[in-house]
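One chain of protein is taken out of this complex; the other chains stay put.
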Amino acid sequence: MNGFDFASIMAISPEIALLLTAIAVITADICIGKAGRKCCTAGAACKPEETASSTEISSIVMPFICMTGIAISWYFMYNLWNLHAVNGAKYFSNAIVVDKFGLIAGFVVTVAAFLTALSSTGYAKRMKIDFGEYYGLIMLASAGMMFLIKGNNLIMLFLGIELTSLSVYALTAISKHREESTEAAMKYFILGAFSSAILLFGMAFMYGATGSIEFGQMNAVPTNRFLYFIGIGMMLLGLAFKIGAVPFHMWAPDAYQAAPSAISSFMAVGVKTASFAALLRLLFTSLIHTSHMWYQVPWMLAVLTVLLGNLTAISQTNIKRMLAYSSIAHTGYILIGVTACMGVGYSTGLTAPMSSILFYLAVYALMNIGAFAITMHLGREDKDFDEISGYAGLAHKKPLLALAMAIFMFSLAGIPPMGGFMAKFYIFRSAIQNGYIWLAIIGIIGSIISVYYYLRIVVLMYMKPAQTEEQFESDQSQWGLHFTLFATAAGLLILGLLPGDFVQYAIVAVKELL
Amino acid sequence: MFNPTNCLILSILLFAIGAYGVIAKRNILIMLMSVEIMLNAANLAFLTFARLYNDPTAHVFVLMNMAVAAAEVAVGLALLICVFRHKKSVDSTKLNLLKW
Amino acid sequence: MTDTIFMVFAVMSIASAIAVVTWRNPVHCVLALIASFAGVAGLFYLLSAPFIAVMQIIIYAGAIIVLFLFVIMLLNLKKNEMGGDAPVQDRLFTVFLCVITVIILSIPVVATFTGTFYDQYKKTFPKPDANLGITETIGQEIFSAHALAFELISILIIAALIGAIYLAKKRQRG
Partner (left out) sequence: MELKELVTRFIWLIPAAPLAGFIINGLWGRRFSKNFVTLIGCLGPFIALLVSIAGFRALSMIAPAERADGIVYTLYNWISAGSLHVDIQFIIDPLSSIMLLVVTGVGFLIHLYSIGYMGHDKGYSRYFAFLNLFMFAMLILVLANNLLMMFIGWEGVGLCSYLLIGFWFEDNEKASAGKKAFIVNRIGDFGFILAIFLIFTSCGTLTFSGISEQAKTLAPGVLTAIAILLFVGATGKSAQIPLYVWLPDAMAGPTPVSALIHAATMVTAGVYMVGRMSAIYVNSPEALIIVSIIGGLTALYAATIGLVQNDIKKVLAYSTISQLGYMFLGMGVMAFSAGIFHLVTHAFFKALLFLCAGSVIHAMSGEQDMRKMGGLWRKIPVTFACFVIGAIAIAGVPPFAGFFSKDEILWKTLERYETTHAGLYAVLWVIGLLSALMTAFYMFRLIAMTFFGAPRANEEIMHHVHESPFSMTSVLVTLAILSLIGGFIGVPHLLGGHNWIEGYLEPVWAHPESAGAVTTEAANHSMEIINIIVSVLAGLAGILGALLIYTKFTALPAKLTESNSGKFVHRIVYNKYYIDEIYNALVIQPIKYLSALLWLIFDMAIIDGGLVDLSATLIAVFSQLSRRIQNGIVNNYAMLIFIGAILMLCFFVAQMAA
């Protein structure tokens, strides 16, 4: 199907919903802002309580517009899920493909966006962030991620990455009055642009080797492997940068530490999920047939990422930076799953690793958003609560909050019965099943190392006295955050105790693909 | 007489020069310019292959890349202005708050 | 004749690119960048992509370079605010890395275009499809096969606009 017929429009309806939401948010911001200014200029003197009330209104209205938009997009996704019961369908001259794999990955991304919007209700105001740009860019970034997931040719892949990245660069610096925020965004931007250029160069070679930019057309082992391999190498690098694999990870600690926590978690979860989905799609449509010749590259990346991520996390004193390194480590675990896809039989060996990657991404989304939400919850003024030593004695002052944090930490460390354990279990199992036993062992060693730094937080919270009396008093009513924390913690327990159903969905989605 | 080897090696050279600029220059403005050189190199490679395959798809791709490059530069320079407000410098070594 | 023109454009783009990464003054660098873009545009033309060549001039020279110049004027950098080059040993090491890159990437290119693969395609080189690079072909391609990508570009530019305006403006709520 080439043109803009009804079916094609429906195929991108979730994205359209997100984009329209973005426009609605920005428009609403302008309108409310104008209304606020009008009552300032009309009266003899600007009444601060009136501007305050307009801020108050928009701080509630905007996230609600976003959440509504995401809910509508979920409705469309649900329709597509039922519509494409059998197989993925391609639209816009094969530019995008709609399948259950993409829908699940897209769902994870939008859940992340939803929870980010929800948790930002009081947060954005406290952080002195402009709502219109903030929520608009979140919606645009989510749309970019959705296109990245659905893209079926190199143009869509590149544009999806760029749309996502450009929005996220701006979001990193969204509290631009803070010096480290802008600094991190600048670094992220330079490295991102640099790796995009490398990615693009790789795409050129890929195109040169195969004569096509379409995923399905690039799968036949081409006549000249020379350019083809160069293309694979450079494209892998570009995607490895986006997922934050070592040694292309250096942007991640800076960006996660300096961005507002809501954005840190959104960027960690969304960008990672979308990039992994794109990587997997590229892999199984185009590259899998030659993967036995170069699986050593992702193998090496996975090992480096697991070890370096976990080791560096130990010596951190800032919890957001620690979570950033831990997110690098988690990238490593997922890369173990990616490696497990390689060099094995096409359809038989792929189901387990690919479905476990989907499951891992979902679990990772919940625990990461939850952990970052704690730093938002305890923060005051325009700061996040990010000193690790500050968590001492949290359990005595705020037992429920500490319990939630303990759940996230245990889940991140992979201790049963949290979701993180099941996710790791599935990943390592699939690696062993496909013969990557050493990789699994290194992964397990990494996760044992990780117990050190996750447990440290729990020990601090439960077994040390608080430093000062008033340090845990947060100054906002944060029902959005409460709900986010509850949802993520409950979700982790459910995914840990009853993973069967979700894994079944993932398997259905993956099987359809193969 | 069209010779793809020459064109591709030229694009590789441009790519390497751009990469040198990003790594070795400490002026963020010039680093951004170097990134543009790298993108240009990629475009050149694309067009070489388009000529090889007689395929207009790559032309579209290159056009898209140009738009993306323009958008990227806009965001990058806006960020640079932001950074300059805080640091009063475009020296990349002054971006040293965040480390370890 | 074509070879000579090719060489001229090639030398022009390479030399001015080197100038960009060696000169210190951003204004000079921008001027060199224009020359480099122009050289590459000439190469585009030689690769039977006249439309892209024109777009290269318009977008790069017209939009990007102007943006750079605006920012340079806006910032009005003094010498100590510019930041120079990396230390000598770093630069030498980078040069070394770049040379390795060139070698590594050239090996497959040379290997590809000397063997049978090359012979197979050689026949089509002298006479490219007359319609290859002209505006009409590209237009048709954009609005049929890549219509969605074209739409996506507009969204991307919106996102970039929102981001850039937000970051560059001074006022902030709160």
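List of remarks:
Every chain is named by a letter (A, B and C) in the order it is written, and numbering of its residues begins at 1.
Methods note: a residue touches a chain if its C-beta (ideal position, glycine included) is under 8 Å from a C-beta of that chain, and two chains touch if they have at least 3 such contacts.
None of these values were measured; they are calculated from a predicted model.
Screening A:I288, A:A352 or A:A373 for touch with the missing chain picks out A:A352.
The chain that is not drawn here is touched, among residues A:F76, A:F229 or A:F385, by A:F229. Residue A:S315 is the one among A:S315, A:S389 or A:Q467 that touches the chain not shown. Touching the omitted chain from chain A are residues 186-187, 190-191, 194-195, 198, 225-226, 229-230, 232-234, 236-237, 241, 247-248, 250-251, 253-254, 293-294, 296-297, 308, 311-316, 351-352, 355-356, 415-417, 421-422, 426, 428-429, 432-433, 440-441, 444-445, 448-449, 451-452, 455, 459, 462-465, 498-500, 503-504, 507. Against the chain not displayed here, chain B makes contact via residues 19, 22-26, 31, 92-93, 95-100.
Across the interface with the omitted chain, chain C contributes residues 86, 90, 93-94, 97, 100-101, 104-105, 107-108.
The criterion applied here is as follows: only the chains that are shown with their structure count from here on.
Distance from the chain A centre to the chain C centre is 31 Å, each centre being the mean of its Cα atoms. Under the contact definition stated at the top, the residues of chain B that touch 2 or more other chains are 8, 15, 18-19, 28, 32, 43, 48, 52, 57, 60, 64, 68, 71-72, 75, 79-80, 82, 92. Shared contact sites, meaning residues of chain A that touch two or more other chains, fall at 155, 159, 162, 166, 169-170, 173, 176. Residue ranges of chain C in contact with chain B, taken from their complex: 2-3, 6, 10, 13-14, 17-18, 20-21, 24, 26, 29-30, 33, 36-37, 40, 43-44, 46-49, 51-52, 55-56, 59-60, 63-64, 67-68, 71-72, 74-75, 77, 80-86, 90-91, 94-95, 97-99, 101-102, 105-106, 109-110, 113-114, 121, 124-126, 128-129, 131-133, 137-138, 141-142, 145-146, 149-150, 153, 156-157, 159-161, 163-168. Those residues of chain B that touch chain A in the shared complex are 8, 11, 15, 18-19, 22, 28, 31-32, 35, 38-39, 41-43, 45-46, 48-49, 52-53, 55, 57-58, 60-61, 64-65, 68, 71-72, 75-76, 79-80, 82-83, 85-87, 92, 95, 97-98, 100.
Across the interface of their complex, chain A is touched by residues 105, 107-109, 111-112, 115, 117, 144-149, 152-153, 155-156, 158-160, 162-164, 166-167, 172-174 of chain C.
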